[in-house]
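Missing here is one protein chain; the remaining ones are kept as they sit in the complex.
For chain A:
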Amino acid sequence: MSKVDRILDKYSARVYKNRKLHIIEKTEDNHEISANTRTIPGIMTNRGCCYAGCKGVVLGPIKDVAIITHGPIGCGFYSWGTRRNKARGDKHTKNFVEYCFSTDMQEPDIVFGGEKKLKQAIKEVVEIFDPDAIMICATCPVGLIGDDIHAVAAEAEKLYNRKVVAFSCEGYKGVSQSGGHHIANNGLMRHIIGTGDRVPTKYSINILGEYNIGGDAWEVERILKRIGYDIVVNIPGDSSIHEIENAHIAHLNLVQCHRSINYVADMLKDKYGTSWLKVNFIGVSSTVKSLRDIARYFNDPELTARTEEVIAEELAAIHDEMEYYKSKLKGKTAALFVGGSRSHHYQKLLKDFGVETIMAGYEFAHRDDYEGREVLPFIKEDADSKNIESLRIEKDERRYRLYLSEEQYEKLRKEIPLDYYEGMIKDMEKGTIIIDDMNHFETEEIIRILKPDIFFSGIKDKYVIQKAGILSRQLHSYDYSGPYAGFNGAVNFGRDVLMGLTTPAWGLVKAPWKNSPMIEGHLQEVV
């Protein structure tokens, strides 16, 4: 039986048929995987909902905006400080990242509608907190009872003279958080980006899709600023609404998390002509590669020289520690199951330490995240994806400009991932397993069959993994550590993983799968 079949062995015929499309073993030719389809009810999925992707992930890290969760209390409470997106306020920038605002809808609001309460809540948030902007995120009942939150937002925007944007991100929309990312992207593009009037400088760039978990964005920004880039905005980690307003002026967009932010990247390209570059600041070698790719885009000898100078200095500074951790971690095996990009990014970092990835999967990625953007034309639209609006973007004739000539652009596209993402699978070794939307049951099967040394995932499966005697590290929250990005982050990561592997407790417990014999057979008496 193949590894894939062993994992699927216990499923009923119907579930088997479905899940088989989401679980593949990499071979020479087979890359196709089913993704972004409905979760099978009743199996313990790790996926969240549309609201989680919109409010929790994409909008949550914007610090000077008061995000009002319009709905009953639960969703607001559960998304309050759940992700470790760090933010710093200062004299000029308010910081509401630590706050949860909710309309706490009660039964009468469901029966008679919640618009009145929402209006009043907006008034109160203005009076008490005076935020620079307000966003309204809907939870399940809002769409069902027909509250027109967009009309409320438009009215409030006039009334309070600040941006008020509504997001219809009811939990049931789409098939996972991914729908929420798209809705958030649309809102940012439609209402916020392009309303600023900052003037670009020579090396103006945006970072897109860096969430500043555990301070990742700060490490990335540190490196880029050392080289001399002018970061207009990092959307959304530790960002201000006023920075996002100017996102259209950058000469280049760096896309870190392709899944959650590629819509904004594409729309910026269509509307303003700004190219985007797929980068990966997780891992030393991939950070170096990303920095060199950016320098090639700008193609300025001085900038290139400065880039190499910074790379050399940064590498020298972490060299000894990296070598030490590598000497300890080399040869270990890892399984990765994270959201929509990290499972790819962290393979590079693990490789820096000589750790081999034997299984990787995404919670809510689409086929292009697995197979590369070349499959985009072949992805069939289904009822769920149609339910998420795809913005039609017109060229902004006045502000549209191309940084590269057509000739330069075509040449460069062959050299660096410009407006392109190759996906995760191409980077993986033959014989490795790729799983989409993995559930609790499959997690246990992976442990039983593949026996990785380290399992990187999130809090929901952390304790399952640990009870199976395997080290678990959370790649959503970093287990309260971080940053893991960039050069210094790589060292933190190596330290954390080694610390986990060498915990004396592992020596005192026996992994359950070690109790069963590896080979079964019987002794035959020789006469």
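The working rule: a contact is a pair of C-beta atoms (placed from the backbone, for glycine too) under 8 Å apart; a residue touches a chain by one contact, two chains touch by 3 or more; residues count from 1.
In this section, contacts and distances are computed from a predicted model.
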"MarR family transcriptional regulator", "Cytochrome b", "ABC transporter ATP-binding protein" or "FeMo cofactor biosynthesis protein NifB" - which is the UniProt name of the missing chain: "FeMo cofactor biosynthesis protein NifB"
Chain not shown: contacting residue from A:His150, A:Arg296, A:Lys351 or A:His440: A:His440
Where the unshown chain meets chain A, residue by residue: 10-12, 15, 38-52, 68, 71-82, 98-107, 109-110, 117-118, 120-121, 123-125, 128, 139-141, 143-145, 170-176, 383-384, 387, 440-441, 444, 458-464, 467-468, 509-510, 512, 515
